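Shown below is the structure under consideration.
Every protein chain but one is kept in place in this view of the complex.
The block that comes next holds subunit A.
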């Protein structure tokens, strides 16, 4: 893919797995494991894509999502809880069901890039991707392991 991806994931071993998947997909990866690190990286670096774990210990990754919206950088959430694990205001963001799977990651990232899913703020204040990004917005298939 050759894209620079910000990966925000707070579990060491899980971050290593996701990083390897992104590297295998040909991405350049910057890993942040804490909210403050992620915000710092966003200030310092340009990114093409981002993958955000929702729960970062005691913090949530929504402040990162807000900046990505402002900067029109496409991104997705990764959570073990599926769509119910995401605040309603961010429901338009594609959700990748944990555990991370390479095919799922690749399909979602490709989708984000090819559908020109540039996130925008709508008049209602809700955040939405113009394409609707229905991909991954519902549980598709029995291979999903649900954590809820």
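Everything below uses one rule, namely that a residue touches a chain if its C-beta (ideal position, glycine included) is under 8 Å from a C-beta of that chain, and two chains touch if they have at least 3 such contacts; residues count from 1.
Here is the rule we use: contacts and distances are computed from a predicted model.
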item	value
Choices "Glutamyl-tRNA(Gln) amidotransferase subunit A", "Pyruvate dehydrogenase E1 component alpha subunit", "Sugar ABC transporter permease" or "Blue-light-activated histidine kinase" - which one is the UniProt name of the chain not shown	"Blue-light-activated histidine kinase"
In subunit A, positions touching the absent partner	10-13, 15-16, 31-35, 37, 57-59
